[in-house]
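Submitted below is the structure of interest, expressed as structure tokens.
Removed from the display is one protein chain of the complex; every other protein chain stays in position.
Order of writing sets the chain letters: A and B. Residues in each chain are counted from 1.
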Amino acid sequence: MSRRLFAALAAFFCAAPFLWLVLTALRPEAELTRLGPPSHLSSTAFVRVIREQPLPRAMLNGFLVSACTTVLAIALGSLAAFSLARLRPPGRSVILAGALAVSMFPPIATVGPLYELLSRLGLLDHWAGLVLPYTTFALPLAIFLLTRAFEDIPEELFRAARVDGCSPLSALVRVHLPLAAPSIATAALLVFIAAWNELLYALTFLSTPERRTAPVAIAMLSSEHAEPWGEIAAASTLATLPLVVLALIFQRRIVSGLTAGAVKG
Amino acid sequence: MTERRAAISFVSPALLALGLVAAYPILAAIWLSLHRDILVFRDHRFIGGANWSFLLRDARFWAALGHTTYFVLVAVAFELVLGLIFALLLETKGRGRGVLRAAVLVPWAVPTVVSAKLWAWLYDPDHGLITHLLPGHDVNLLGTPLIALHAAIVVDVWKTTPFVALILLAGLQSIPDDVYRAARIDGAPPWTTFRRITLPLLLPTIAVAATFRALDAVRVFDAIFVLTDGGPANTTETLSIYAYKTMLRLGDFGYGATLSVATFMVALAIAGVGIAAQRRAAR
Partner (left out) sequence: MERREVLRWLGAATLASCSRTRGDERSLVFLHQPLWGDVAPFAALLDEFRRTHPDITLITRTAPSASDALHQYLLTTLEGGGDLDVVVVDTIWVAEFARAGWIAELPVSPDEIRRELVTAAAESVIVDGRVWALPWWIDVGVLYTRTDVADPPRTFDELMIAARRGSPGGYLFQGRQYEGLVCNVYETIWGFGGASDAHLVLNTREARAALSFLAALVREGVSPRAVTSAGEEECRRTFQSGRAALMRNWPYAWAELQHSAIAGKVAMTALPSYGGSPGNGCLGGWHLAMSARVPKAKQPFATALIRHLTSEASQAVLARAFGRAPARRALYRRDDLPATRLLEGIVEHARPRPVSPWYPRVSDVLQGEFSAVVSGIRTPSDALSRVQKQIDRLVGA
């Protein structure tokens, strides 16, 4: 019984602040500073945010960046993971250690030189320019999850495919990818969410308001002098809702993915 | 294609990305930290270790390091304790488990920016819910030097306890049932079981969770940038914030690179400690 109480408190601690934000977004403007329940629910903040701030554009930019990052990270990650799991390249443990080291980098340490790199490639202030760093920093996670997944597939299947005349690439594509599909889906989810939420690189490499991704748009949301809390709450709710929905639908997957990825490390 | 060639070529694209986008910038930053490079004054020359010797004398750097260290220690401690409680709650079967698991994922899914804005609203000195619930008048959590950092810690704890809870949950679930059965047969009370059996078996996982979280906490940027921008009086300025301001607000790339590399070294140190701790705990 006290267990039930603790569980309820824990759930409250986790969900209540976010629900308060959503409530703030739905309050009519005049009642924004009141603390009791609102007299009615109003969608003005949402309408304003969609019409006057470039939030829909920002969400589209974010979606493009996250989708491309996910595809690239899974593609490069699967290749690398398959190699590490089945093909045993030389320096395998060095590669794994290197990937681990990269996942420890403070992003601030890489901001300056990356700026120069993107500038030389002509990718500054463009959503495509974010895909490069995002993919790179998503690789360690993807590689860890997928290496484990491929290792779990019995080696005999690989041998059998080779005997049948498959090249390593087609063995990967025809046999292993379908079998590892659940782990791939999990990795894709985690990468997508991480890319959607990233702030520092997006803040540094994007400047024009129409180019921003959702987190930057929210951080920069301001009218002339003020903090428009109603609109901030509405923008935040909109930017977060897809993720929360994704997280709730794929709960089990996410939980198993996070735990597998971490415990392995 | 032979397997050996495939092995190398499959792993190359990923290695190329990692090398270009991760390894090269770190080496470039180290090289840049040996230069005085101030944008506005067109000043760019090699000065050897002068940036580094200034770093050692820079009170603001030591303050930032102190704030970062404090943040890491306190935040991670809370996250481990709360995470363990959440994990224990999630482990027992019961009707509320699905609801708790769903609730627990909400902070994890929310972007850090949004979590910071959300808590900034709760902390608002005029209209925030927390300001109203706290006793006394004229409460201003984010504007009070010693308190603001703790307010930021609360944000971090809220956002990342779920992640820690999930890791610890996996650790709990990997403890074989026989161990518990044996304890139950011996008639051990639950607290003793926990202390003598569960906790020691869980130590490696705790070490992993602590290391991951500490590495993330050392790099903390988003929450503080949005919540306080380093204020009041630079008392919430962490290493990342100081480095960011130096590079992009002041245009001082030489010293900014020095600060960034220093942050990286702190992260490496933590990783080293964490790996050693995990090895010890696992034996």
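Definition applied: a contact is a pair of C-beta atoms (placed from the backbone, for glycine too) under 8 Å apart; a residue touches a chain by one contact, two chains touch by 3 or more.
What you see is a predicted model, and the numbers here were worked out from it, not measured in a lab.
The hidden chain makes contact, of the residues A:Glu151, A:Asp164 or A:Glu210, with A:Glu210. Against the chain not shown here, subunit B presents residues 28, 31-32, 35, 37, 39-42, 44, 59-60, 125-126, 138-140, 142-146, 229-235, 237, 245, 248-253.
Mapped onto subunit A, the footprint of the missing chain covers residues 112-113, 115-116, 119-120, 122-126, 207-210, 220, 222-227.
Note that in this section only the chains that are shown with their structure count from here on.
Subunit A and subunit B, compared by their mean Cα positions, are separated by 17 Å. By the touch criterion given at the top, residues 3-4, 6-8, 10-15, 17-18, 20-21, 24, 32-33, 35, 76-77, 79-80, 82-84, 87-90, 95, 98-99, 101-102, 104-114, 116-117, 132-133, 135-137, 139, 143, 162, 167-169, 172, 193, 196-197, 199-200, 203-204, 214-216, 218-219, 229, 232-233, 236, 239-240, 243-244, 246-248, 251, 254-255, 258-260, 262-263, 265 of subunit A touch subunit B in their complex. For subunit B in complex with subunit A, the touching residues are 1, 3-4, 6-8, 10-11, 13-15, 17-18, 20-26, 28-29, 32, 85-86, 89, 92, 94, 96-97, 99-115, 117-119, 121-122, 124, 126-127, 129, 132, 158, 161-163, 166-167, 169-171, 174, 205, 208-209, 212, 215, 218-219, 221-222, 225-226, 239-240, 243-244, 247-248, 253, 256-257, 260-261, 263-264, 267-268, 271.
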